[in-house]
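Coming up: chain A.
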Amino acid sequence: MTSLLLGVRLALRGSRGRVAVTGLALAFAVAFLLAVLGALPARQAKIDRLADRQPVSVGTMAAAGQRPVQPVVTISSLYSSWRGRSLSGHEVVDVKNGSILPPGVARLPRPGELVVSPDLAGALRGPHAAELAVRLPGKVVGEIGAAGLSGPRELFAYVGVSRPSPPYPGQEVLRFGYRADRADISPELRVAAQLGALGLLLPVLVLVATATRLSAGTRDRRLAAVRLVGGTPRQVALLAAGEALVVGVLGSALGLFVFRVLRPVAAGLVPVEGGVFAADLQPPSGQLVGVLLAVPVLSLLVSLLAMRRLVVDPLGVRRRSRRLTRAGWWRLVPLCAGLALLGAMWVRDNDLEGGDVALLLGGGALTVIGLAVVAPVVSRLAGLALVRFPGTASRLAGRRLLADPSATARTLTGTVLVVFVGIWLLAFLPIVKASSSSQASDLSAALPGSSVVVNLGSVLGPDAESALRALPGVRQAVSIRSAQLARPGIRSVDEATQPEDLAQVAVARCADLGAVFGRDVRCGTAAAFTLREHRGDVSGYTKVPPGRRVVLGSDGKPVGEVVVPASATEIDLGVDGWTFQAGTFLDPSLLPPAATKAFSSMLLVRTDGAPATTERVRNALFSQGVYGAQTLDEQLAQEDRVVLGYEKAARLGLVLAVLVGGVSLLVASVDAVRARRRDLASLAALGVPVGVLRRALLLEVLAPLAGCLGVAVASGAFAAAAYLSADTYYRDQVGLPWAAWGGATGFAALVVLAVTALTLPLARSAARAEHLRTE
Partner candidate 1 sequence: MTEPLLVAHDVHLSFGTTAALAGASVQVRPGEVLALLGASGSGKSTLLHCLAGILVPDSGEVRYRGQRVDDQSDAVRSSLRRSDFGFVFQFGSLVPELTALENVALPLQLAGRKRRDAEAVALQWLERLEVGDVAGKLPGEVSGGQGQRVAVARALVAGPRVVFADEPTGALDSLNGELVMELLIGAAREQGASVVLVTHEPRVAAYADREVVLRDGALAAEVCA
Partner candidate 2 sequence: MSVPHTLLGLLEVEPRHGYDLKRAYDTHFGHDRPLKAGQVYATLGRLERDGFVVVAGTGRDGGPDRTTYAVTGEGVTDLDRWFAEPEGPAPYLQPVLFAKVVLALQSGRDARAVLEAQRAEHLVTMRELTAQKKGADLDRVLGLDFALFHLEADLRWLEHTASRLDRLAKELVR
């Protein structure tokens, strides 16, 4: 106990610099872990916030087996977008005059009034307010508080009306807040998030270990002195434990503080629609306490483990292992074995099967281990290369690398592993992306992303269509109707039992399609046409055989007949029939006029791409009762939110991991310069210019870094290429993301460079002659 307390005192009294640096590094680790652990709760909080303002209608209550009470509000939901951001809200008819309120709302708007989120209020005061006026008519009489929003930047509105806008009747609402059937976080996301957190844990562990082992030289001297006067190994271990504990507790406390202070900044950086409230970025209390306890304990364990590796003997501390790592060539073995396993996948060259998965995982794991093991060899080679150069700086740096190749390699390992994993991960992202295909993604291959595409349950009237075309900035607007043709004699969808009984066709004018897709198509005179397929392996919709057919309306009832022409012209729109769920296109003139209104349709509006034009189209459609009009880009953003989310999360994770690695490196570098003060001072005393010392320090990091990064990138690229070669389906569609790799590697190199540059000013102070003095 005395020894533990003595250790605590030593830590508090002794090397304050060391305690401060270690404490800061641990604090960084704690804050980082808390932020990562806060991500899922933040997601859950968003879901809960949405559930809490969920209107509970009479129907919902009945379905839940509760006795309905008198409704107080009639509500009709609005969904729209504004300038790439989703805009939503409710039309409200306050039946019972404010007796129930949604969360965050002080009073419900009366007809002609608006209660809006702060960001929306800002937009309504801003330069583009006119674009919103059609959809949000009225005067802002209040702002929605944080309790009623899913995120601080959400665009949300309660629009006071006297009755819901047609065609929606609105629902009678009893109260707000219904968590029972809220959407949950998908298990995949939960697993992915946890895996990601685990992946990020690796650099954090490296950081904790590095920080704890800081100033090992001084600590070892101190412990040796205690051993000399008769401290037992146990007492010395307790002493070291006491020190580690102090630093750990300090780190935890500081980390919590830093987390609290920086949380708003971190929340602001989370790439989620509407943003995240800082308060929601909060790890569950169990995990919070866990991290706060785990970091001191971890720091304690690392320090005890280091002690176990050290025979603290009174003549100074000697490592139980050999003093210098020779960086033997055996270190190449695991890496070569791992790459060979991955290479075997290449040779097999077939789809991913059991054996290949084993090769992939085994090879990947071996490669990761191999990269960590091989780093000293790379350092040694860098040293050998450096001593060949004539300059003093490279000579000094090279000799140091040769003398202890592991020292520098250790500080780089974290970053190198992150880069390897990152390179591999970045190669997977395009595959994930390519595997998610939708109407919007298909259309975006042939149409500008700014085009507005709406699927309607009905068909827009010809007047509305021409009104759209007349809007400034609109290039073309086309309705593509969707119809079902049945074999003659069938009187409803239900009677069609064989696949060939029914066929899906699209109805549109060929010239209009050409115009909206911006292609010079040869329509000819044919009243029927087909689309040239682009996805060879995906079977298109079956083409309709010529002859008489029954036309079924969207309700499945016959609305007339059509004669499909014998010949169909093939045109190329750059998209497949599959996108329109039709193998055959018919000219509208073929259909009976009465049938026009009976179909669902897809509206394509090609614009000049200006945001104002998009809003004009949206407002025009809004007046027609079409609320959810979105551009292809907006739809893609929404559809790909999961994929993009993964991608963003992966990128963010990489950036964070590299930064954590950078902090480890910074801590280790500062320590290395401090520990070598005497060497540097005697070199400076010999007349070696500080500039040369700086260059030597820089080269000592940069040369092995370049080598290690090179090996990591090559291994990662090889691993990714091997994986891709095994995947016959995506091999041809997805290339290797060289640009992203370059970016990731460059970023990592930049962080390491910046960190090393930060330590350079230390060289001057470290090289001062006063450090020549022995204590």
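Throughout what follows, a contact is a pair of C-beta atoms (placed from the backbone, for glycine too) under 8 Å apart; a residue touches a chain by one contact, two chains touch by 3 or more; residues count from 1.
Inclusion criterion for the candidates: all candidates are chains of the complex that A comes from, given by their letters.
Values in this document were obtained by computation on a predicted structure and should not be read as measured data.
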Interface partner of chain A in the complex, by touch - 1 or 2
1
Using the touch rule from the top, collect the residues of chain A that touch candidate 1 in their complex.
2-3, 6, 10, 13-15, 218, 221-222, 224-235, 313-316, 774-775
